[in-house]
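One protein chain omitted, others in place.
Take a look at chain A:
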Amino acid sequence: MRQRFTCDTLKTAPPVRVARRTGGDALEPHTGLVAMHMSDGIVDAPTSVIFGLVAVLGLAVCVARARRDLDDRTAPMAGLVAAFVFAVQMLNFPILPGVSGHLLGGALCAILVGPYVGAVCVSIVLLLQALLFADGGLSALGTNITNMALLGTFVGYGVAVAMRRIATRSRGGLVLTAFVAAWVNTVVASLGFVLEYAIGGEGLALGTVLGLMTGFHALIGIGEGIITALTVGAVASVRPDLVHLTRSATPSLTITGVRA
């Protein structure tokens, strides 16, 4: 039966190979090797609880401050930003042969929507990844949020603010700032892991962990930095009003002293 419907030309024609190699260009669901989503059991229970509390307290502050940037009614915008972070975290990029990292998006978010909204968005992404996709352990949620959403985002934003003078001068300056902020964000997040491991981990010498994690993440940070920098550049060229970092510097149109 099936033979009758098969066209001869289809049989003999070479297969169309459009998506032959998609290794470096992903934006499709990744299959593990998550660079910094810690699993359960890496640090002990007391450390997990302590960093869980740190994450809850830090997030409470962030939510309170984010309300200033973003009242309850504009939360839908933050929801879409969070969806963007989630989608972008699926973007794998090659670091070394066989090893790929994915974007954390902390510095990207902080530069585009501000550190408080950014930290809340990244935290929500981490929470839902743990609850819905089993990506990152439940007991490691506190440490993951502390590293990626709080430490990484705020230190990255601090770097960006320190470099604001360069960032506002030119597009190249903004791109450079975004690169440095994203690189520092990645390395600092890995240092957060080293700190947690020093408090509640076992098995490896601290120097080895420090060397492995910072070395590995210094490489990941380059990928994160390039993607963050070019993304911020692309946004700034189309909608400069959306870049939170330089927003206050851009002259706003105000009407003053209207006289009859």
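Just so we're on the same page, a residue touches a chain if its C-beta (ideal position, glycine included) is under 8 Å from a C-beta of that chain, and two chains touch if they have at least 3 such contacts; residues count from 1.
The rule is simple: contacts and distances are computed from a predicted model.
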Missing subunit (named according to UniProt) among the choices "Outer membrane receptor for ferrienterochelin and colicins", "Peptidase", "cytochrome-c oxidase" or "Cobalt ECF transporter T component CbiQ": "Cobalt ECF transporter T component CbiQ"
Among A:A55, A:A110 or A:A130, residue touching the chain not depicted: A:A130
From A:A110, A:L151, A:L174 or A:I227, residue that would touch the chain that is not displayed: A:I227
Omitted-chain contact residue, chosen from A:V81, A:A107, A:L174 or A:L245: A:V81
Residue numbers in chain A that touch the chain omitted from display: 18-28, 31-34, 37, 39-42, 44-45, 48-49, 59-60, 63, 66-67, 70-84, 86-88, 90-91, 93-94, 112, 120-121, 124-125, 127-128, 130-135, 137-140, 202-205, 208, 212, 222-223, 226-227, 230-235, 238-239, 242
